[in-house]
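Every protein chain of the complex appears in place save one, which is left out.
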Amino acid sequence: MNPKLTRRRFIKGVIASGAAATSTTIWYAANGADRPAGYVERLIRINVNGQVRSVDVAPQETLASTLRYKLGLTGTKLGCNRGECGACTVLVNDIPSYACSVLTHSVKAARIETVEGLESPNGDLHPVQQAFVEELSPQCGYCTPGQIMAAVGLLRANPNPTREEARQGLAGNICRCGSYDSYLDGVMRAAQIG
Amino acid sequence: MVATSHDVMPDIELYQPTDEANALALAATLGADGWLLGGGQDTYGWLKDRNKTPAAMIELTQIDAWKGIKETADGIEIGAVTTLTEIANNPLVQSRFGLLATAAGRVASPQIRNVGTLGGNLAQDARCWYYRRGLDCYRAGGNICYADSPEGLNREHALFGASRCVAVSPSDTAPALVALDATMVVRSSGGQRLIPAQDFFVGPSRDIVNMTVLNDGEILTAVRIPNTWANAEFYFEKVADRNVWDFALVSIAAAIKVSGGVIQDARLACGAVECVPRRLEAVENALRGKQRSDQLADQVAVIATQGARPLNYNHFKVPLMQNLVKRAVRG
Amino acid sequence: MAYMHIGKDFVPPDVAGKVTGRIKYAEDYSREGMVYARLLTSPIPHARVVSIDASAALAMDGVFGILTADDVYPDGEPGGTGLKILTNEPTLVGEPILALAAVDEKTAESAIAAISVTFERLPFVLDPLDSLAEGGPDAYTGGNTFVFREGFASEKWSRDQVASFRAGAEPTAEPQQQFAYGDLEAAFAQSAFVYEGSFTTAGYPHMSMEPRSAMAYWENGKLYLHGTSQSLTGLAVDMAGIVGVPQEDFVFINEATGGGFGQRARAGSIPSMAIPAKLSQKINRPVMMRISREEEFTIGGARQGFQGWLKCGFKADGTMAALDIYIISDNGGKGGGGDAFAAADCISILYQTEAMRFRGTAIGSNTGHRGAQRGPGQNQIAPIIAPILDKAAAELGIDRLAIRLLNTPQNGDVGGPQRQPLTSAYMPEALQQGAALFNYQERITRSRQRNGSKVTGIGVGQGYHNAGRSGMDGIVRLMPDGRLAVHNGVGNLGTYSYASTSRAAAEVLQMPWERVDVITGRTDRNLPVTSPQDGSNSIFTNTRTNWGAAQDLLAKMKEIAAMDLGGAPADYTVGGERIYKISDSSTGMTFAQIAQRGLQLGGKFTGEAEVPEDLNDFTKLSVSRLAGSALMGIFHDSRHNNNPPGFTVTFTEIELDTETGKYDIVDMVTIGECGTVMHPQGLKNQLVGGAVWGIGLSGYERHLYDPQNGLPASTGYWQSKVPTILDTPAKIRTGWVDLPDPENPVGARGIGEPAMGAVSAALTAAISDALDGHLFNASPITADMILNHLAGVTSEAVPLAQNNFRG
Partner (left out) sequence: MGEIVRYKRDVWGEEVILGVSWDLLWVVAVAVLILLAAHAIIMAALANKKMDKPSGEGRRVLRHETIDRLFHWVMAASIFALIITGTSPILGLRLAWLNIHWISGLLLTFVVVFHIIRSLFWQDFKSMILGPRDFGEPFDSAKKPGKYSFEQKGMHWAVTVVVLAVIATGVLLFMQIDTPFWDRTNSMPESQLGLVFLLHGLSTLALIALVATHIYFALRPEKLFYTRSMLTGWISEDEMSANHDPSRWSPKEAD
């Protein structure tokens, strides 16, 4: 029998997933086996903005969830929770990623940076933040943390981008206010400041 | 009764094997209950919507053996969990198989390419919006297609090879790999099988619920690209509504070997016109041995769409596909 | 005039919070004991809830309770259209039926899946013309339209009438609404070129970045609601009414709003914020209701789509002599929107049409709820008219810029059905300025040039929106430490006008900006009633109120100075944070001193007496709470006279690829004509932001609903095609005319909405140009439409289709 067909049997999704989730662990227990290699422990330590913090993280938890609800870092915004807008962009080992579409457990060994971690210890704004203020890049500001993290990631990889390269670098971030032009102006200015 | 909007990850187990044997063992044990997780960019939406309810995720990206790009005796091998950004930026891929580098660089958005893997891009599920909405259509194991009807919103759907389901292959890298005559390395706890890229994908007439021939317990671990088409003349173009995020309305990947203005050999594949990347063999045959010219491009373009069966809102794909073939042939 | 603040860039106080992530949107707050709400929404486009069985859900661990329409409307749901908090009679897929609170969102979602709702399915309709046709289904139970003060009605045309309209002919049925001026028949008779045809424009969702999440809790009998709005005081009063709490017991907190675009201006367009408030009251815990992107799509509002017909006559010299226009506007599932009238009004003003008739009917469909969206009406019609104007120019042998210059409004012109004078208009200047910056004369020679598969198209567009109101209030206070507090109820949604209009007060007092505090963010900070920040009016309206309040403060300061230091109030002036005698600058007081003196005097100086009678109620409440706290300036702005317009002009060059149906915007110049410039960076942001919206309107965005079942297809960012940075030009060149308007104290008018219309008009004109003058008579014009046109595919055309594709 084709298991793909039976897997989608008519059962309420939630019940199915809850029951099934338990069933794999039960399977291992029933078979007298230890949990297989690779089973995740919930209590983990993650490095966010240079600080190592202990957090209880569910296996399925997204990084955005951990940052916002467990660590109180609400600068990372949920615009769509689908990887379709970019408002939750953070840096994972310097690489811009959508925090709504990355599991916290997947990045527990990585360096995570959010918009809250950019200012220097004495409170000076990061060059990208400074440039965005000077160019008045944000409008409503909801996409701004994501735009900033994408821009910081871009400038780390390419400190002197052309305007076109900057445009490609910010391509994964929607701004519904349409402030793209001002964000690009900001990135170009940041490249000069930085 | 269902609420129409879920967006929180439900309870699900996660396994993060760090070596190949463990991953294959987990895949074998969990079978259909184990969801293979690459970068997850095509996964989390399904899970948040609770439209797919596997019991566990098996994350493949911690396995170093399945990462990276290396040169082999007769070409290159790309680990299946190599990110699309790495592929797009890799000097070896760029210099020898620029077609794939370009295609990988046109996927979705930078952040998705930073996390998304080649394997995930190839094995991703159909993007038909009815299916994605969680409706119990044929592809979801149901008994109906909502898109293939006079009123269905089928602008993005198939011209060819439809069989009850009219969804198309959404992958950008798939047509490139078909054009490059790549081989998929598929492993399971029972061993390894090598599958030509073209045969890796499966249409609804043969399997209406899966997009690839992977069986439960099998994992795509690497893609091998032979030197056969290295440094050929490449053409990749993806036409989408928006230039970021959107899936192709039609895409084309072409590898053409030209000598003295004469086409020695050619391999072309189109994306988003069929449930699998559509290899254009008739066009290839018509090209071989011919002088490359605009006239030739126009002639073969018509061949490319022979047999097309447009739905109510996707007639434009016929001229679009023809035009992309023309562009590929013109170079 | 040399200003200290007006026309100069500054750093708005909230920018630092935006770049550091510290500024808080509703969803960023939390509260001890807070629980999470999720919604159960209708899966059916039109239905009646027969029964709800939540027993299984309520028995689950971690579930605290549910809220249904019966809870929020114990005496029955309000009649009429309009969004409800919750409903038992949904008229679109996704309408909230009930909310459930649980310990976390995951539990809430699981519990909601365990609730069983029995629905009775009712007939639904997605295309207003299908509903208009005799025997067609109605979107609402009472009919397919809602007539103001009269109630539901069922508007029906004969099937032949609908069919002939779909075939492109003039509708023959009686409209709901109409206006006319001039002798239309004579004007057509005088016309050398007459164009007649039908058109469609698509509705589409607002898709603000911040979903309309809200968090509420009750404390000591007061409701604290963290929400989102375009205007704190413009919304809070009505919101208190919707929740059913006295104004004085309602605290609305809204530091920042992640995008408004029309649908967060008024409480009626965002009643969902009452859900956590009511739920919190019911279960006695703070409740956070995070709205998902799909829910935001459904209840977040959408633009009205048009199905229209028009006939337009031009004299031999190019004058637009006559316009006859008939529009069926899509009222969606919850009613709302008066876009068609605004569209006709816009044509009348923007092209100074000599004789005109407008007829319109609004019909419901079981789709997303409609309401004001950036330039509602004006911006749908802009991209329809521009290519027709170019066709007339071509037929009459007139240059495209020339025909616009000929018809464009200027100082002294009137417009609209009332033939109301414009406060001022400098469109010829704007057109000339744009043409010069764009290098129009040279660029136009590239029109229709081919380069391989690519063709160049040149487009010129104009945009208009009424851009100013009056009747609002201002409160400013000079604090004992000499700082100036400007109380401002304008929402903070990214235009920075809450700050830039406050600078009008600083200007009056010649106050350095760093010594000014803009008091906003929550209603218990005692804000005056300001205009909802919609309709491009904030700059005009709130510079008037803040200027007026500061003038009141200044007058009081002068009175005190004269009282204490001798002479008449008129002998005094301000500067350097001092008030001093004009004749002897050493005689004076610092602002701190005079503020302290005012406090000693009390009475009218501190808002304890002689408060203007005509203040709005909420302002009176604020003033009474502030009374005695500082030297106060209070002002009620009486009505202004004429129509203050916001105008824009856009020039663009595109390269259209005939093989892919896509086009690159090679260059774009957009000029604002909005009186005196208050804040250049803010204006530039409005112009480029409006441009991106214009690009979306003319090229990408549209509602999609499956006619088979009423399911929405365009719920997320992906399917609703909000333009990305790579769909917009790498640089948009901007400029402004900067000539003062006589009806505003600093000469300023608004700009937000017109910024969009000009761009969409320029783009459809450019597309038409690149395709040898072909008229799609539609927005958006998508790649598939262009490809089908070029390939001669006509089978996909669904004439005048709404909420669907169009070939």
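Per-chain numbering from 1; labels A, B and C assigned in written order.
Assume a contact is a pair of C-beta atoms (placed from the backbone, for glycine too) under 8 Å apart; a residue touches a chain by one contact, two chains touch by 3 or more.
These figures come from a predicted structure and were not determined experimentally.
**Student:** Among C:G21, C:P43, C:G227 or C:G747, choose the residue that contacts the chain missing from this document, as touch is defined above.
**Tutor:** C:P43
**Student:** With the full complex in mind, choose from B:L135, B:M211 or B:A328 the residue touching the hidden chain.
**Tutor:** Among B:L135, B:M211 or B:A328, only B:L135 touches the chain that is not shown.
**Student:** Looking at B:E20, B:D207 or B:E233, which makes contact with the chain not pictured?
**Tutor:** Of the candidates B:E20, B:D207 or B:E233, B:D207 is in touch with the missing chain.
**Student:** Touching the absent chain: which residues on subunit C qualify?
**Tutor:** 43-44, 119, 121, 708-709, 711
**Student:** Tell me which stretches of subunit B touch the chain missing from the display.
**Tutor:** On the subunit B side, contact with the omitted chain comes from 1-2, 4, 135-136, 141-146, 148-152, 162-164, 202, 205-208, 213, 309.
Rule of thumb we're sticking to: only the chains that are shown with their structure count from here on.
**Student:** Find the geometric centre of each of subunit B and subunit C from their Cα atoms only, then give the gap between the two centres in Å, rounded to an integer.
**Tutor:** 41
**Student:** Need the CA-centroid distance for the pair subunit A / subunit C, whole Å please.
**Tutor:** 31
**Student:** Quick check: how many Å separate the C-alpha centres of subunit A and subunit B?
**Tutor:** 25
**Student:** Among the residues of subunit B, pick out those that touch two or more other chains and give their numbers.
**Tutor:** Subunit B, residues with two or more chain partners: 2, 7, 9-11, 50, 109, 243-245.
**Student:** So which bits of subunit A are touching at least two other chains?
**Tutor:** Only 12-14, 18, 81-82, 84, 168, 171 qualify.
**Student:** Would you mind writing out the residues of subunit A in touch with subunit C in their complex?
**Tutor:** 12-15, 18, 68, 72-82, 84-85, 87, 114-116, 118-119, 125, 129, 132-133, 135-136, 138-145, 148, 163-164, 167-168, 170-171, 173-184
**Student:** Per the contact definition, I'd like the list of subunit A residues that touch subunit B in the complex.
**Tutor:** The contact residues of subunit A facing subunit B are 2-5, 7-8, 12-14, 16-18, 20-21, 23-25, 27, 36-40, 58-62, 65, 81-84, 86, 89, 95-98, 100-103, 105-106, 150, 168-169, 171-172.
**Student:** List the residues on subunit C that touch subunit B in their complex, please.
**Tutor:** Going through subunit C, the ones touching subunit B are 38-43, 93-94, 105-106, 109-110, 112-113, 115-117, 292-295, 453, 659-662, 700, 704, 706-709, 711, 713, 717-719, 721, 723-727, 782-785, 787-788, 790-791, 793, 795-796, 804-805, 807.
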